[in-house]
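Entry: chain A
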Amino acid sequence: MIQYLVILLDDTSVSFCHYGNAKKERRLMPLETLKAGILFGMKENLNIQFVYPAYALPEAYDAVIEGIDHVKIMPAATPEGADVLVMNGWKECESWTAGAGVSCVLRLPKAEWFGQAGRVAALLEKTERLNVVLTDVETFTEDDFKAYERSLAEVANLLEKAYMNGKTPQLNLLTDRMMLEQMNNCGAGDTNITLAPDGKFYVCPAFYQAAGGYAIGSLAEGLEIKNAQLYRLDHAPLCRHCDAYQCRRCIWLNRKATLEVNTPGHEQCVAAHLERNASRQLLLAIRKHGTFLPDKREIREIDYLDPFDVRKEW
Partner candidate 1 sequence: MVKKKVGQVAVDEKNEIQALFERRNGLNELAKILTADNADLYEKWVKDMGETQSKFQGWWDRMAAKYQWESHEGGNWEINFDTCDIYLVLP
Partner candidate 2 sequence: MEKIKETGRGWQSGMAKNITFIVTKDCQLACKYCYLVGKNSKERMPWEVAKQAIDYILDHESEMREESVIWDFIGGEPFLEIDLIDRICDYLKTEMFRRNHHWFNSYRFSFSTNGINYHTDKVQRFIQKNHDHLSIGITIDGTERKHDLNRIYKGDGRGSYADVVRNIPLWLEQFPHGGTKVTISSEDLPYIKESVLHLYGLGIHEVNINCVFEDVWKPGDDALFEEQLMQLADAIIDGGYYRDYACSFFSEHLGKPLDCVTQNQNWCGAGKMLAVDAEGNFYPCTRFAQYSLREKKAWIIGNIRDGIDKNKLRPFLLLDRCTQSPQQCIDCEVAEGCAWCQGENYDAADTPTIYQRATAICRMHKARVRANNYYWNKLFRKLELEDAREACEENHPKPNPLNC
């Protein structure tokens, strides 16, 4: 069931996920489209998330936006009022100070993450929640997997120390899985949809801002998600049996890698399982120091990294 509506205020609205925004020309959502989008969200009882570009909006827009309860996702260049702040690379993190209750998304390529992952410690001092998004996970090689595993172990050590000091930082890659007992994926096309400046709905921002996407209806003609079942977990033959609960299960990456929205590629699966296994180690390590998340089950040990390799053969 759709619960969230993401509204891209401009073609250049910041990417807060795996995809890169290919659109470089500003194209502000017409005010009437914005109003109609908000109205749609209200009638459908959807939580609205506005995604901002890196420039100030006209005042008239602010007035309309403030007319509805919402979340603001904003780029680091214009952070004023953000609920979620998006930073691209370590460089954008240097001058940043978070306001209370602001979550942070750090987007960066693997080359910036490997060997520098420990830098998240400083960020976790400044925010209660940090989402790290690797923007080229689909290019991971076997060597990259090893480097990723090392980086996660390094960060897990930092988190263990933080927890021992009474802090409770949240880092999506390592702490989400400790808390989850069922899949908690991105939900594109299932629990959330996106409205773009062209007045059309999309599965997620990537299906508008990156190449090769498609619309799933429009404000004018209504929402029409063809083969809607394929965005649901129960129609994802690999994921529905998987316990890497923190995995984004990125629909856009799925389609890019395998041509199907319900099937993840090898790289996304392995990366998610490396995170899962590192979360397991972190949970075990923290519990050695005392009771921790007593109502949560232990994450069991597994002997595979890609569930495709142990799929049920028909």
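How were these picked? Simply put, all candidates are chains of the complex that A comes from, given by their letters.
The rule is short, and it goes like this: a residue touches a chain if its C-beta (ideal position, glycine included) is under 8 Å from a C-beta of that chain, and two chains touch if they have at least 3 such contacts; residues count from 1.
Note that the structure is predicted; figures quoted are calculated from it, not measured.
A.B. asks: All of 1 or 2 belong to the same complex as chain A; which of them touches it?
C.D. replies: The candidate that touches chain A in this complex is 2.
A.B. asks: Considering only the defined contacts, which chain A positions touch candidate 2 in the complex?
C.D. replies: 214, 226-227, 230, 235, 237-238, 257-267, 308, 311, 314
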